[in-house]
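All protein chains but one are shown at their positions in the complex.
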Amino acid sequence: MFYLLDIIGTMAFAMSGALTAMHKRLDPFGVFIIAFVTAVGGGTLRDVLIGRTPVGWMLDLKYVYVIILGFGLAVLFRKKFDKLRTSLFLFDTIGLGVFTLIGLEKGISIGLHPVICIALGTITACFGGVIRDILCTEIPTIFRREIYATICIFGGIVFFALQSLDLDKDILYLATSVVIISVRLMAVRFKWYLPALDHK
Amino acid sequence: MFYLLDIIGTMAFAMSGALTAMHKRLDPFGVFIIAFVTAVGGGTLRDVLIGRTPVGWMLDLKYVYVIILGFGLAVLFRKKFDKLRTSLFLFDTIGLGVFTLIGLEKGISIGLHPVICIALGTITACFGGVIRDILCTEIPTIFRREIYATICIFGGIVFFALQSLDLDKDILYLATSVVIISVRLMAVRFKWYLPALDHK
Partner (left out) sequence: MFYLLDIIGTMAFAMSGALTAMHKRLDPFGVFIIAFVTAVGGGTLRDVLIGRTPVGWMLDLKYVYVIILGFGLAVLFRKKFDKLRTSLFLFDTIGLGVFTLIGLEKGISIGLHPVICIALGTITACFGGVIRDILCTEIPTIFRREIYATICIFGGIVFFALQSLDLDKDILYLATSVVIISVRLMAVRFKWYLPALDHK
């Protein structure tokens, strides 16, 4: 189940990357790289920072194949994207939940402090998008408009709060994902956002 | 003493990052990330390049707390920044000296060549600012206007020159910091800069 959600999230991230790159009128190689980086960039940065090398996607080709598939679908259906917007948003939100959990878990598995584990969850879920925006020379979206990373941080806090209750691991994971996914859906539905800090 | 200077430098870098990010009108999460990256980005890049992982700030939460404090202060006093400009510049200059030394030391401790140690000192002191500027989609300031990195390189050369005189370690560190800090103060006072290379 978790495995399937990881695949769905990876594909959604790859497709969102491909769509951003096509908007920037990149060539197919550029579109593929942006799709790739959006999908695995966060996890790659996490692995590099904790010294887990070769990084994940080099040892498990599943990710490469899923990204190629996501890239292909995004290219094929690029003119019908408007109709797919809702599904893609849903898959992307699943990715947000799953990737946060994967990042949290990696940090816990090597004994890092909860604050750092939450940082790793946020990096895993959000920094693929940051690298995507930098490669497209945009100031990263998540620094500007959307409540996105903040939800990962909140999800991480919920995770450690629930963990202290000695819940079953499956329930812990499920509850954290549900919290992240629901808050994200509500944030978009009710247009929650963080205001810019006015400095003058 | 050195420990205290490290804290002061980290906080100054975090505040300068936060101020840059507020100028770009980022949201609070974006401002925090830019503050974080400015403060520890150089050391993180250094650790990743030499394979010292998990990177420093993951193992010593002191940095996280100092950055949160610096971020908070920058946000609170953001409208009074003009009055604080001189103090902040002074703290930033202390950071430049201290971080260069920390980078030099890490390189020496794993037996790298002096040229590479000087590069590591410069990376530690300057590349947080480079990553900050890239995330804000600006061409890095230190590539354009200011004598900044050049001072770190000069400081590194002074360090190895003094080391060959068999000085006491404390004196060696103190002298190098004083050189870096004074040259930086003079560079700003007397408006020293490197001219752009005119290529046409």
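Going by the order they are written in, the chains are A and B; count residues from 1 in each one.
Everything below uses one rule, namely that a contact is a pair of C-beta atoms (placed from the backbone, for glycine too) under 8 Å apart; a residue touches a chain by one contact, two chains touch by 3 or more.
Owing to the predicted nature of the structure, the values given are computational and were not obtained by experimental measurement.
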Query raised in the report: Per the definition of touch given earlier, which of A:7, A:22 or A:151 contacts the omitted chain?
Result: A:22
Report summary line: Absent-chain interface residues of subunit A come out as 19, 21-31, 33-34, 44, 48, 51, 53-55, 58-59, 61, 64, 75, 78-79, 81, 134-137
Query raised in the report: For subunit B, which residues touch the unseen chain?
Result: 48-51, 110, 112-113, 115-116, 119, 130, 134, 137-140, 142-145, 149-150, 193-197, 199-200
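Everything below uses one rule, namely that only the chains that are shown with their structure count from here on.
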Query raised in the report: Centre to centre, by mean C-alpha position, how many angstrom separate subunit A and subunit B?
Result: 30
